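Report on the following structure.
What follows is part of the complex, with its chains left where they were.
For clarity, chains are labelled A, B and C in written order, and residue numbers in each chain start from 1.
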Amino acid sequence: MININIEKQIGGRYGGFRLKVDTAFRLNTITQISGPSGIGKTTLLKIIAGLTTPDNGTLSVDEEVWFDKEKQFSKRVQEREVGFVFQDYALFSNMTVEQHLKFGTNDASYMSSLLELGEMNQFRKRYPKQLSGGQQQRLAILRALSTKPRFLLLDEPFTALDSELKLRITTRLKSLFEEQKTTVILVSHLPNEFGKGDCHVFALSGS
Amino acid sequence: MEMEPIWLSIKLATITTIFLLFIGIPVAYWLSRKQNIFKLIIEAFITMPLVLPPSVLGFYLLIAFSPNNAFGIWLHQHFNLQLVFSFKGLILASIIYSLPFMVSPLKAAFSHLPKSMSEASYVMGKSKMKTFFYVLLPNIKPAVFTAAVLTFAHTLGEFGVVLMIGGNIPGETKVASIAIYDAVETLDYSAANAYALILFAITFIIVIGVFVLNRNAVKSPFE
Amino acid sequence: QKLRIAVAANAQGVIKKLQADFRKRTGIETEAITGASGKLTAQIMNGAPYEVFLSADNEFPKKLYSEGLGVAKPKIYALGSLIVCGFAGGDFKKWQTMLATEGVKTIAIANPKTAPYGKAAAEALKYYGLDNKVNKKLVFGESIAQVNNYLQTKVADIAFTTESFLYEKTGKSGFQWARVEAKSYNVIEQGVILLKSSEKSGNSHAKKFYDYLSSASARKIISNNGYHLPK
């Protein structure tokens, strides 16, 4: 279980509020987080990844503590073994598609299976600037997978894909997740991105 | 007209630029991270040498490096290093003098990079170091080239500092800028023109070369 | 290692001839490092590897000697001669009246604070009561060399410079000049000092050159290049 019990004050002078999350996500499954715009979904993912520090509380994976305010402990981002698909992709403008994946893995056959998965084979040599919105989004997904992360955090990862492409990709992703025993946490506004009944839903709401 | 000063100048400018790349890039990066009053002061200090006339800066360096001085004696005893009237001293002085031209443009460039770019690298398990070299630095390539060209050109033309702590010794510290200065001083205008032309030609080639390298590799087909 | 001689900027012309003559006579190679006297002095005080120093005045050598950097008291190797020179039309025999005329717009002198020839020029102007009349026309060169540049490039109409300017290698056609009477300024003593570092280097070349400066042939070269000779 990923046990989350954190608090964070968000925003300063204007329209600030307090994000409070007390929940647990099952390992090796897909959990979908939903909630209105601006409620703190992205912030929650960043807290799990270690990119943002909560003001208070604890975060642990099974017995392993990742964050504990009282003990002043925070596991380093690099050691959390997470993959992250950023809402705005955050691609490396200096790297081609291929180089993005090489940055995460040395395994050439895994790399080409990823390119296959994302249907990005023909764009290997392209830089992010030279890709369409949907192509950039797929690259962001593939890059996150390249390190074979134990935990995969997806922040609205399919918004730029047409429904057929999305179906093909989510299907392939599902079998990859099973194979790699990935724990997936997905933020999305659409229900059942990976098919019905296959995922747990967590609705984030204001306090 | 002798060619030795020209070679000496190119050597000095090249070595200085290389050193300054090694020093300036990390310093600029460090300064571009979270600002605090301490960094502000460091930054102000880096800019300081600029406001002194070069020959006066040279004078202070001369005193600082002087073998009559505690620091100079220490250098001499422990490293057998003599900084006044030696090529090594010129390098050190040029580094101090040109530091702001390297650091400032790089710092501005680093501070323009979006934070999410490094975050994306950290979650991939990459250390700060690796992120720096593979993600951040390549993304400010144009600024690196700019800074290197400014530094190189500026060191080529540097003169006051060099004259003061170098002492115009042929083959050791008599660089092209001093030779051309001497030529003008002695009213030998044809030699001055010849030197100026050579310096221009060299810089012209380097500038053009760097800008060609720097030409954005990524071209949109729509432009 | 060649013998390193530090030379004041105003003597750049004559030193080349002295070097050549010295080599012919002794076979010793020398290297002249030229610069402003003050700068050279500061350098010598901070370990510059020069063995002989020919200054533009005698104050700097004296200072070096008092700091214990000289082998012996400095001696005078030349007396400077101040001239007034220019390309503007007018009668240079009556340069005192000419300076105040409309036709003369800029007068270049060396900085009286830093350059001996500048100091002499200021003294001469004062002596002839011209200082107030021409003050507005004065521009100052960092050194006598810079004054010579103003003259050579004709951005200044008139300049007070060293007589040795006339012996520099560029063309001097069109220039008119007159000597400034010696009584109008304090004598410009140019001193030479044999530096302590010449003892360290162990060979006697520096001493030889130092002595050579008083030899008849050196004196002839000096006086042929726009200087007076010390007694």
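Just so it is clear, a contact is a pair of C-beta atoms (placed from the backbone, for glycine too) under 8 Å apart; a residue touches a chain by one contact, two chains touch by 3 or more.
The structure presented is a predicted model; accordingly, all values stated were derived computationally and were not measured.
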When all copies in the file are counted, not just the one of each kind on show, what formula do you get?
A x2, B x2, C x1
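The rule we apply is simple: only the chains that are shown with their structure count from here on.
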If you check the contacts of chain A and chain B, which chains show up for both?
none
Maximum distance between Cα centroids and chain A occurs for chain C
Centre-of-Cα separation between chain B and chain A, whole angstrom
43
Find the geometric centre of each of chain A and chain C from their Cα atoms only, then give the gap between the two centres in Å, rounded to an integer.
79
I'd like the Å distance between the centres of chain B and chain C, where a centre is the mean of that chain's Cα atoms.
36
Contacts with 2+ other chains: residues of chain C:
none
Under the stated contact criterion, what part of chain A meets chain B in this complex?
49, 51, 77-84, 86, 88, 90-95, 103-104, 127, 129-130, 143-144, 146-147
Residue numbers of chain B touching chain A in their complex, please.
114, 116-117, 119-127, 134-135, 138-139, 141, 217-218, 220-221
Contact footprint of chain B on chain C as seen in their complex:
4, 9, 12-13, 31, 33-35, 39, 42-43, 45-50, 143, 145-146, 148-149, 152, 168-170
